[in-house]
Structures are given as structure tokens and as C-alpha cells.
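A single protein chain has been removed from this complex, and every other one stays in its place.
The chains carry the letters A, B, C, D and E, assigned in the order they are written, with residues numbered from 1 in each.
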Amino acid sequence: MEKKYFEDYSMGEVFVSPGRTITETDIVLFSAFTGDWHELHTNVEFAAKSPFKERIAHGFLGLVVGSALIFRLGRHVLLPESFIAFYGMDSVRFVGPVKIGDTLHSEVTVTELTAKDGKRGIIGHENEIKNQRGESVIVYNTKILAGRKPSGS
Amino acid sequence: MEKKYFEDYSMGEVFVSPGRTITETDIVLFSAFTGDWHELHTNVEFAAKSPFKERIAHGFLGLVVGSALIFRLGRHVLLPESFIAFYGMDSVRFVGPVKIGDTLHSEVTVTELTAKDGKRGIIGHENEIKNQRGESVIVYNTKILAGRKPSGS
Amino acid sequence: MEKKYFEDYSMGEVFVSPGRTITETDIVLFSAFTGDWHELHTNVEFAAKSPFKERIAHGFLGLVVGSALIFRLGRHVLLPESFIAFYGMDSVRFVGPVKIGDTLHSEVTVTELTAKDGKRGIIGHENEIKNQRGESVIVYNTKILAGRKPSGS
Amino acid sequence: MEKKYFEDYSMGEVFVSPGRTITETDIVLFSAFTGDWHELHTNVEFAAKSPFKERIAHGFLGLVVGSALIFRLGRHVLLPESFIAFYGMDSVRFVGPVKIGDTLHSEVTVTELTAKDGKRGIIGHENEIKNQRGESVIVYNTKILAGRKPSGS
Amino acid sequence: MEKKYFEDYSMGEVFVSPGRTITETDIVLFSAFTGDWHELHTNVEFAAKSPFKERIAHGFLGLVVGSALIFRLGRHVLLPESFIAFYGMDSVRFVGPVKIGDTLHSEVTVTELTAKDGKRGIIGHENEIKNQRGESVIVYNTKILAGRKPSGS
Partner (left out) sequence: MEKKYFEDYSMGEVFVSPGRTITETDIVLFSAFTGDWHELHTNVEFAAKSPFKERIAHGFLGLVVGSALIFRLGRHVLLPESFIAFYGMDSVRFVGPVKIGDTLHSEVTVTELTAKDGKRGIIGHENEIKNQRGESVIVYNTKILAGRKPSGS
């Protein structure tokens, strides 16, 4: 498998991940790990009286599960071996609820390719986490710093 | 415990959470939950050759653990009972590594208080997740929508 | 948040926790953690022939989950910052089954306030863990040792 | 394996379990499951300033892990197939700290054998959870209701 | 409890374990632990289109859970205190699916007893993991090395 560099991506290129169904187990595990047991996620009586009528997943649960799905294509696909750093996220919006039994997948589009210097380049991504009906539930933008292809290679 | 509303917050008010030490266990559990087993987090041989010289926590691990710490003050402190929705995050930046044994806490400052209408108001927060040396490791901005105090109450 | 002392509690004061629904996941996790996979909790065929007709949660599961719920009010509410030691429990009784889907909450009543010396006092609690129908499922008594308010404060 | 009844136990009989080392992982898992992240258990900086100088396990962690160890001898040893109900616990005392790396085992002594009627009998146990130095860390009394041997068998 | 040796087993002897119901939680936990989130196990949409029409457990999940069930009879029953080593497995076959809600138990038959030398003997087992309808789902052969009874004992 040859090493992948900044130059190996193209604007508008889209990566689509496999899917994962969000289960009651996931909600319990995420509540436990983070300590965030808000009753909207973990109390069926409370949730029945909420606008959603049932327990929904934490927004951050959808974010961390959904964002990692893309790496199932193989680490090298989105995060090249020349990966240097993850800049951060902007405009993270939780645009729809994730219910127990919903199946999430991730769609990542290359939206920026900016050479930083001769050795490094910035790759920008628009990330959409979608459910089984194709509805976006979380959207956000990310940027990573990756190595550029050595000249002559 | 009386209900807390939009009006019960003031600009510049700071909330400081208790702390939680990030353990090797946390990294294994988060890798497992998300499926993100990047070797920088989970392979001691690989990590020893990285700029950090050792395994570091996932940025998202620090984010979801750190952000939930503030609720240990009691749910009502930051997320009032009149809470309606979580808007999202902006300018999420991973500004320092989280190493095994680091102890994180969260500092949240009220930076925006905008009445949306007679019944609801937007509360903006600047969030800093810091380690035991007081160094920021993750910073981000959030906004929530909360209920306004009923007139006459 | 000002420090809370022995003197800040009053006889008969009642604390009511938020609720948490007990899930199949909780039973699997508790069985795994303790190693107690008794078939009444983990084998649907076996449990169908039991007096309960279905799997029920371990008594200790209800105890450790239910007892911790009270701290969601904020650690300082029941366990003041002046907390010194937890004495133990008496008369722990498992008075009703906890089934999958039941939602537990905890009600804690201050039943004893005994000054031990000038610096420390004993606070006794009657603890009731109840389900969504208000039925007690576990009851027990506890005592903690807490610091007394410094004179002049 | 023949069925075990009330009559198959004798006063003063002692059962000794295998041991299990309490790990940092156990403390993280128990904190997560119960939601009790008290800093004495989960914050190394906080714990270093406590009387114990280091993180200690939750009392309830020691109780639920220690009490289940006895079942590793085989379920039938202590909890006979004729088991009917678990009455509860009395005089639960947390008499010593459990530190990371301590190895717990359980010693259970038969202290009561009271026939309730022709079909059922009460078996009382004194339970001691001890560490690798033989020091008791948790002690408590329990009673179970078990079936009596059918006459003629 | 007296020590059990190679000589204490007999050809054709059968050990039958208690049962454990395989839950959605088990599938999530096993996917998480191993990192094998194959959609046949974790995506309800994908699985609905598979020959099984629903999610099934990983073959290895059934193997590791099923094989451990036999130790619930008490460690000494199958794995005597004179246990020296586990040789390995042969002819591991996944002969039927394990679905959510299926209850597995293990049946182990002694199929080989070969003295290796004066101190050690090989014990061979045919292992069948079966569901609640008595159908084999996984079969495999194993061998262990155990101590022989000291002469004169």
C-alpha cells in the first residue's frame, strides 16, 4: 500500500462510510463513560414527556461514533499516513435527533486543499452524519494538516 | 430547588468543574466505543516514535469527558431545568495533548445572553478544558436555548 | 458555592434524585463486572420459569445504581464538602424486584443528626430506592461523618 | 451434581473464594456504571491530598466484587439450587481502604441455620472481604432462604 | 475441596454448563472490544438484506462466551487445579447462526485421556455450544495438559 499525501486528494471528492445502528447499549455506555446521564437520554418516563416522546442519543454520542465511521474504509483513506495534526472543528450543528435503532453513516467531502508550505498542506472536510433515511443529523467542518508528496516521488 | 431560567445567569459568570484523571482505561474504552483505534492512542511502540513519545488521548475523548464534567456541579447549574436545546459548537480547537495520568477539569464562562423572544433566550459559553497545570487542552464555544422567567414570578 | 456542614442539614429533610431506567445493558454490564451471571438475571429461558417470569436485575445492581443517583443533585447536596467518612449500611432489604425497563430513583431522608464532638457530627439517612410506580424496591439506612461548622463562621 | 439443600450446610462451615486484584480499570468501570465519580476515586491530584494519599476504590465496588467472588467456587456451593430468596444485609461496615493493586477474596462462615417451616430454612452468613494481607476491608451479615431436603430423600 | 487430577476424569464423561442469553449488548461490547464492527453484526439495515434477515452475533463472540460457560460449574470441574497448559483448538466450525435472544450453553465431552509421562496427562474434549433448541452452533476440539495423581495419594 503506497503512502498517501496531500496531493492525493481532490476537491469535491466524497467518502461514504459503512453504517452503525445506534442501540440502547450505546446510550448507556456513552452516559457511563462521560458521566452525562441526562434524563432525556436515560429515563424512559422523563423522555416520554419530552418533545421527542422517547429517549434520544446524546449529540456528542452521534458525533464521536459518526465521525469515526469513516475510518472503517481503512485509515489511509481519509487520514493519510502523512497525517500531521487535526486542527479542530467549526460550525458543529446538531440538526436532527438520533433515536434508538437509527443507523448512522458518515459522508465526508473534500472542501479545501491549501498548500501551507513545501512540506505540508491543509485539507478541509465538510462532514455530514446521516441516518438511514438520508437525513443529516450532525454537520461540521474539519481541517487536518498532512504531508506533501516529496518532490521527485 | 427552585427552577433556573435564562435570567438567572450573568455575563462573565464562571463555572469550574471537579476534575477527572484520564487513564489508560479511558483510552481503551473510548477506542472501543468509537472504533477509532488509531495507533497514536493504542500502540505503545508506534506512539514512542511519535512527537509525543507516548500514547495520547483522542481529542474527542478529552472533549466529551471534559465537557460533561461541568454537570457534576448539579445539572441545574449550567443546564437549567428550563433548558430547551443545544445549538452546537464553534471554534473547537485541540490546543494541547492529553496524556495518560493528566487530570482534566472544565471552566465555563457565560459570554452571551441574548433574549430570543419573550419566552426563550440564548446563553453562550466559552468552554476551556484544562489539565492539572492549568494549561488549556481544548477550547470551544457553545450556545444553548433556555426558557425565560415567566413574568410575575 | 459555599461549603456545607453538619449544621446545614435538618431532621426529616428529604432529597429526591432524578431517575434512571434499568436496561438489559445494565444487567449485562453488572453481571460482567461482578462475575455474577446467575441465570435469574441473564438467561431468558431460565427466568421464564422463575416466579418473576422474566429476568430481574441483581439486588446489588439496584443498590449501587440507586444509591448513586442522589449525587446527581450535585455532590454537595448530600455529601457535603466537609464529608469525612462513610460508616456503612444497616438493614438493607430487597423488598421488590427490579425489572428491565423499570425506572429507579432515590429518596433520602435525614433521620439522625448527632454531634460527635466539636468538630464532627454523624448524619443518618433512611434511603429508599423506588420504581416508576413509587414502590420501594430497596431500603437501607446509612450514616456518614461530616465536619461541623467552624465557630464564628 | 446432586441438589444441595438447607440440611447440607453446617454451623461454622467456612467457604473461601479465589482472589481478584482490584485495578484502576475496575475503579473507572464502577464509576462509569454507577455515575459516582467522586474525586477520591477518580482524581489523582485530589486523592494525593486525601488521608489515603492515593485513589481508593468505592466501598460499594469492594462490596459487589468481593461478595460475588464466592460464587466462583461453583454456584451450588453457597447458593444451593434450592435457593429461594436473598433476605438482605445487616451491619455492612467498610473497615479498611481498598487500593489499586490490592487483591480481594471473600470468606463466608455459616452462622445461622434456622428451619422456617417444613419446606424452607434460613441460612445466615458472616461475610468478610479481605485483602492480600488478610486484613478485613468489608464485613457484613447476610441471610438467604433455601429449600429443605424433601423427607425420604 | 480435594485437588482434581488427570485420573479423576473418565472417557465419555459429559459436563453441561448453565446458559446465557446473547443480547444486543453482547454484540455491541464484543464489536467494541475487538474492533470488528462488521455490518452483519451491527447495522440493522444491512443485516435485514442478508440471508439471516437480522443481525447475528460474531462467530468468535459465541466461541468465547460459550467456551467460558463451562467454568461456572466451578473452575475445578473441567480445569482441575493440576491444570498445566491449554494446547489449542482443532476443527472449530461455526455450524449455525447465533441471533439476539438466543440462549447458549456448552456441552463438553471427555474424548481423550492419554498419559504423557508419569507426571502429566493429556485430556481431550469435544466441545459443543448449543442454543435453546438444542441445536449446535459452534463445535470444536480442545486438549489440555493436567497433572497426574501423585503415586500413593
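Here is the rule we use: a contact is a pair of C-beta atoms (placed from the backbone, for glycine too) under 8 Å apart; a residue touches a chain by one contact, two chains touch by 3 or more.
A quick note: this is a predicted structure, and the numbers were derived from the prediction, not measured.
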Shown chains that the omitted chain touches within the full complex: A, B, C, D, E
Listed residues E:11, E:48 or E:64, member touching the removed chain: E:64
Residues belonging to chain D that touch the chain removed from view: 18-21, 23-26, 29, 72, 101, 103, 132
Touch residues of chain A, complete complex, unshown partner: 1, 18, 72-77
For chain B, residues in touch with the removed chain: 24-25, 28-29, 32, 37, 39, 42-46, 55
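Operating definition for what follows: only the chains that are shown with their structure count from here on.
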Which listed pair, A-B, B-E or D-E, duplicates the contacts of C-D in over half of its pairs: A-B
Centroid distance [mean C-alpha coordinates] between chain E and chain C, Å: 38
Of all residues in chain E, the ones touching two or more other chains: 18, 24-25, 29, 32, 37, 72
